[in-house]
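Every protein chain but one is kept in place in this view of the complex.
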Amino acid sequence: MSTPPPLPRWADLVLLPFLNLCAAFLICGLIVYAIGENPFEAMGVMVRGAFIYQGGLGYTLYYTTSIIFTGLAVAVAFHAGMFNIGGEGQATFGGIGAALAAFGCAWAPGIIALPMAILGAVLAGALWGVIPGYLQAKRGSHIVITTIMFNFIAASVLVWLLAGPLIQPGQSSPQTAPLPDQTWLPGMSDMLARAGVETAHTPLNGSFFIALAALGLFWALIWRTRLGYEIRAVGQNADAAHYAGINGARVIIIAMAVAGAFAGLLATNEVLGSSHRVVNSFTAGYGFTGIAVALMGRNHPIGIFLAALLFGALFQGGAELDFEYRTISREMVLLIQGMIILFSGALAYMFNPPLARLIARMAAGREHSCE
Amino acid sequence: MPGKRTGGGGDAAPLALRLEGISKSFGLVRANRNIDLDVKPGSIHGIIGENGAGKSTLMNIIYGMHRADEGRIHVAGQPVDVRSSADAIACGIGMVHQHFMLVPTFSVLENVMLGTEGGMFLREGRQAARRRIMELSERFSLAVDPDAIVGDLNVGQRQRVEIIKALKGGANVLILDEPTGVLTPQEAEQLFDIIRVLRERGVSVLLITHKLAEIMAITDTVSIMRQGKMAGHRETAQTSPEELAELMVGRKVLLEVDRTPANPGNVRFSASGLGYTNPAGIVELADISFEVRSGEILGVAGVSGNGQTQLMEVLAGMRPLTAGTISILGTEIRADTATSPRRIRILGVGHIPEDRHHHGLVLNFEARENMILGFHDSALTGTGFLMDQSAMSSNCRERMAGFDVRPGNPRLNARSFSGGNQQKMVIAREFSANPGVLLVGQPTRGVDVGAIEFIHKRLLALRDAGCAILLVSVELDEIMSLADRIMVLCAGRNVGIIDAAAADRRTLGLMMAGQRQEGAVA
Partner (left out) sequence: MSDFFFQLLLILDSTLRIATPLMLCAMAGIFSERSGIVDISLEGKMLSGAFVAATVAALTGSAWAGLFCAMGAGVFMSLIHGFACITHRGDHVVSGVAINILASGLTVVLGIALFRRGGQTPHLPKEDRFTPIEWIGVSVLDPVPVVGAVYRQLISGHNPLVYGALIAVPVCAFIIYHTRFGLRLRAVGEVPEAVDSAGVSVAWLRYRALIAGGLLCGIAGAYLSIAQGAHFVREMSAGKGYIALAAVIFGNWRPIPAFLACLLFGFLEAWTARLQGTTIWLLQDIPTPLVQAMPYVLTVLLLAGLIGRPRPPAAIGQPYGK
């Protein structure tokens, strides 16, 4: 088989990801069809649930917020040439850190307590990212395996804390007491109400703005700072980075700390912004969704935002499926997620050779007709 | 019949191997174009050509690792269709690859068995394989211990295992791809003895090399490849190294560069007793001492793999110095000094690495980003918290213009440039930091002729501006035409340093083989 000619940039950036997405949805549609439902109707239900029904958009953006954080956690590591499967565990630690800081600052006014709680989330998440980073950089432990193990260890630590040391006194369910009020992030509907706009009450909260800021920060970090330059150099060509005098081990450790910090910020949405306490498994698989989002969004902030919005809509629309159908459940979304990771990630270049040949033939045809 | 191909019809015995019109492209690169080749039974046939002339591709086609786009292969007079290495083996073709295809964790026996286990269970085939190894090692004087773990063997022994593997199925044609590249001269001699024994026993040997001396020493016939095409076929006895060299490069080597005599100033860069022992404990460089003065080029010659890469990387701070001292513009560096590429660069050393794809460039970075590789925290990126993009672009545009890099687009990824332009980008970057000392490795490898001249001129201009240059190249002509003095490395040691004016190929060749010459200073 001869090597196909390279794809033009627009095809690589837009057409190929779109084709991959279509393939994922096509297969999911076929599965819905096999179940005996109309895939287009199901899609319509999801779209209405995610954007049109009252409160739908709020929920969609609420899910989007969490997914942006974990997507960034995966993307930072990707830029440094590492695969961070540990978003789940880093987010778990973010929650623990946020709760500990919030309880520790119960005495302080909100202007101190809230930033401290956010800082707690960032630092604890960074801690849970930096250890695997250190082990990779200095001890050669493979980051994938270490971060998987760290997910389970974090889950165990959370179970332990919620079963004993941090359990709400007098309760038997595994959750902490409500956090002090002053550490709560304001809800979006409250903020809008204050501005005179009445909206449905949804869990969407101020963390959404933190997520947007994080996207901007991520962009500046990766493409505009010297650290970002080092991160990309190490990720693209570790030998050239070494030649250029960049300390690869240091960069890997810092990148993993930053990744963990982004994942830790998930706690601002789930803990400080909505449930106002830490409950078991509050990370709800967002760490894995982050992988899909980073892959789909090509590790670029705009791509990550769009992909996170898609998944946010899927999550909310999936909940709608539960209401509308007896045969389809929200796990359909997991299926779509899996398909997207498969087609946009593992099979990302499956359509590359045929597409490249097609485009080359079309270009040749056009030249021919011009003559 | 020198220079003339014998047809299949006239001779009594059929040709061991015959290729007709073989072509192969990779994407836009035409690696092999309309290649013809005849190999007589029981002969040693050399294939010579520069790096990238298409020798390895051709051999991989014969061995079924690649599939030719066009052309026919005949083995022992019969047309064959070689689709995989299994087909090649079945046709009686064996191959010893440049990079050994051995499993280091396996024993010799297991490695030889692989692919011909002789049944579902290893028990059955093990005795047979052991007998076969003993038989082959006796017949072709290839001494190996079947139970040794391959990871523990030295290079020469591993090569013998590879030869046994290639011969185990009764191969009549044995391909040896650059077999001496990794051998010491003694090991290479032993290998040649083995090859002669093979010929006596009727095996046809195809020897792929870029070393003229080997072709002259051992082959019966030779084919010369140039830029993917066959440039000629000769009887070795009726040709000369000069003729072969001319055929290899296509014309008389025009490496005469306009140069004024050097005007050396004070010593800028020196090493004394330099040594490097790798993490596995193997001594790769020992007791190397030299001085480079301002305004002179010290060339480092040697057979590829004799420590040149290690020397460059130690001097550039990419590997730690383990013995001796280096002095850079007055700053002394010892084995116990903590050093890094960054520190060496700050001292004023520029470095054009031997392998631009591996070290010199990040191919997925834009040109302007590559133009600050190693300088990303210097003034080139501005002084603000964020890097100054417009400064990076204008800096890049300026340098691309100064070194005639085409296309002159700073936003294009380095991958999109041709090899010559990529190399010019690296050179532009390293030159413009105005280094006091410059380390240059293989500056013209894979670069087109026009760019070679350009690069040579710029190197001399930098020398005349007072820079102290250390030039490593495997192209002897390049060293002879650029360097003022030449240091020869052999097995990681300095054989001697001679004046370029006094150097001729013969002297240098002997030194590269490890013989110290009169007039050379250590």
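Think of it as A and B in the order they're written, each chain with its own count starting at 1.
One rule holds for everything that comes next: a residue touches a chain if its C-beta (ideal position, glycine included) is under 8 Å from a C-beta of that chain, and two chains touch if they have at least 3 such contacts.
Nothing here was measured: the structure is a model prediction, and the numbers come from that model.
S.K.: In the full complex, which of A:91, A:166, A:246 or A:295 touches the chain missing from this view?
M.R.: Looking across A:91, A:166, A:246 or A:295, the contact with the absent chain belongs to A:295.
S.K.: Sort through A:69, A:150 or A:229 and give me the one touching the missing partner chain.
M.R.: That would be A:150, which touches the missing chain.
S.K.: Please output the residues of chain B touching the missing chain, sorted low to high.
M.R.: Per the touch rule, chain B residues meeting the hidden chain are 63, 65-66, 84-90, 95, 97, 99, 101-106, 110-111, 113-117, 119-123, 125, 165.
S.K.: Determine and list the chain A residues touching the chain excluded from the picture.
M.R.: 31, 35-36, 83, 85, 135, 139-142, 144-146, 148-150, 152-153, 156-157, 159-160, 163-164, 288, 291-292, 295, 326-329, 331-339, 341-342, 345-350
Here is the rule we use: only the chains that are shown with their structure count from here on.
S.K.: Averaging over Cα atoms per chain, report the distance between chain A and chain B in Å.
M.R.: It comes to 46 Å between the two C-alpha centres.
S.K.: With touch defined as at the start, can you tell me which chain B residues reach chain A in the complex?
M.R.: My answer: residues 25-28, 69, 316-318, 340-343, 345, 351, 353, 358-365, 369, 372-374, 376-377, 381, 385-387, 389.
S.K.: Which residues of chain A touch chain B in their complex?
M.R.: Counting only chain A, the residues touching chain B are 2-5, 220, 224-226, 229-230, 232-233, 236-237, 239-247.
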